[in-house]
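Note that one protein chain of the assembly has been removed; the remaining protein chains are unaltered in position.
When the chains are written out, they are named A and B in that same order, and each has its own residue count from 1.
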Amino acid sequence: MKADPRGVLTGEHFIDGDHACCEGALAAGARFAAGYPITPSTEVVERFAARVPTVGGTFIQMEDELAASITLQGGVWAGAKAFTVTSGPGFSLMMEHIGYAAMTETPCVFVDVQRGGPSTGLPTLPAQADMMQARWGSHGDYAVIALCPNSPQECFDLTIKAFNLSEEFRVPVMFMMDEVVGHMTEKVVIPPADQIEIVPRKHTKESVEEFQPYKTNGDLVPEIAHAGEGYRFHVTGLTHDERGYPNMTPQTQDKLVRRLQNKITSAADRIAMFEEAHLKDADVVVVSYGITSRVAQRAIDTAREQGLRVGKLRLITAWPFPEKKIRQLAGRVKAFVVPELNLGQMALEVERAAAGRAKTFSLTHAGGGVHRPEDILKVIVEASR
Amino acid sequence: MQLTEIRIAGFGGQGVILSAMVLGKAASIFEKGYATVTQNFGPEARGGACSAQLIISDAPVAYPYVTQPDIMVVMSQEAYNRFAPELKDGGTLIVEQDLVRVTGLDKKKEIKVYGIPATRIAEGLGKKMVLNSVMVGFFTALTGLLDPDAVRKAVADSVPSNFRELNLQAFDKGFECGSTAAPDNVEAQLEAETVTEG
Partner (left out) sequence: MSTDLNTDLLNNDLLNTDLPDDDLVNPVEPFLRTDRMPHIWCPGCGIGTTVNCFARALIESKIDLQSLALVSGIGCTGRVAGYVALDSFHTTHGRAIPFATGLKLANPKLNVVVYSGDGDLSAIGGNHLIHAARRNIDLKVICVNNLIYAMTGGQTAPTTPDHATTSTNPYGTFEPSFNLPHLVEAAGAVYVARWTTFHVRQLARAIGEAFQKKGFSFIEVISPCPTLYQRRNKLGDSLDTMKYYKAKSKVKNGAPTSEVGLTISGEIIVGKFVDRERPDYQSMMRAQYVDSLGDRFVEPMEAEVCS
């Protein structure tokens, strides 16, 4: 399906990542957002609030993030594509409803423009320290998808992708921006609507009598119906059977929770997106994402000028973690260098996937700024030895 | 348009960020180049000080920050004191000459200094607000980095429509000053003048 042209601001724009994310959401068909202001993410909903009444849709500023993160899900079950936007402290409050969305299989997007934490931390300065929270933050076992843009253009492109993935898998998608990418201004090209591919909601074609809200047909993702269509279905955050009815037995729990996890992990290869360069001859691979990938680029360029065989693997999909890719590389490279604006989060995943076959150098940074390219270079040199 | 690092700094209300946006837009939308603008959003960005970093290049910009600016535009003494030492050898310093007293520059760095009374010129045009367009015009003429038509278009595209004409006038005025300015004279003039504001 092609994008609804009403939401697509075709043209070349010089805008920051936050604004580009909003345009991506509108292009993807999002017509409902609920938010609560928090730096450095607020520009996304500010723009949405200004744009959506001219496109046909609703923005509501809720009383807190607990509310925002569930209001948007009401919007989804009424038929809208919906999202919310926040940063660390708000992301923490949203965890409850990320779990609810995972459990009820509500397709939606949570944008987190990461800033320094814990707690109020560094409201105006960058970090990438919510990466594990994005994966594991809500209680219980579930799987989500998380994407990491590294430019305003990607904030646009990947927001559309985030909505598409959320619809395809009926899963909350975490859109993990960071303060630098959010506030950085660059050219963003928005294509014509007919060049934007949109995944429509997986709406049921079953009759009212036949429809079971959590019955799957082979592909692990059930079909959905919306309130008001006559299906009179039930949705609950309790463990439920295919009818959507609470059924609190170990058997039902096992079946449900494994499916919630498997529908994502079994498609991990298909979901995985990364950018790679110079991997063929690499001794050392720099694995990075978000703003750090652009800092690392400079270090990689300098290292290659110095004759070091350094490759680049930029994670666009952070979750599900592209462990197959790392596993393959680990067989033939000496080491991975993982710079990130946290004290070593995705580095743990790299290390796990490498399983001792290549060394992992975790290059930490507590946030508030970015690495110095020369510091990354130093570790590349060390890892190449 | 090889990779050029530019810092623009001053205080709030001078259109520091807008200047960077206009130049970046000119480079990447109205010319075929690439541009990245980052702003200082730190707590220090509250209150007075205000600074933007702009990278212009003919290839995609990876590292988004200015490490050693080739060009610096400063519109307040505070910004001058803070940022001027960063300038690259042989770099270009453009100052709002009524607001910045250029002192203590390392002669060995051979920095080219240009001054313009942008605020006064803007006031002469009837609106102090357009001083950033004066500055952008001056910058465009002096540096030759960007196509003047592209920058003019970017000015027109970045300001509210009811102020478009005025901003274009301001741009032209600044451009005119820049076309005739010579660095050494300006420097001499700067050193002779006593600056009272800051």
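Heads up, the rule we're going with is that a residue touches a chain if its C-beta (ideal position, glycine included) is under 8 Å from a C-beta of that chain, and two chains touch if they have at least 3 such contacts.
For clarity, every value in this text was computed on a predicted model and none was experimentally measured.
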Displayed chains contacting the withheld chain: A
Which of A:47, A:135 or A:201 contacts the chain that the document leaves out: A:201
Touch with the omitted chain, as defined above, among A:231, A:289 or A:319: A:231
Residue among A:11, A:56, A:118 or A:192 that touches the chain left out of view: A:56
Where the unshown chain meets subunit A, residue by residue: 6, 29, 31-32, 34, 53-58, 60, 62-64, 66-68, 70-82, 96-97, 100, 200-201, 203, 226-238, 243, 245-246
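Quick note on the criterion: only the chains that are shown with their structure count from here on.
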Complex contact set, residues of subunit B against subunit A: 21, 24-25, 28-29, 34-39, 41-43, 45, 61-65
Subunit A residues within the subunit B interface of the complex: 12-14, 40, 124-125, 179-180, 183-187, 291, 294-295, 297-298, 301, 370, 373
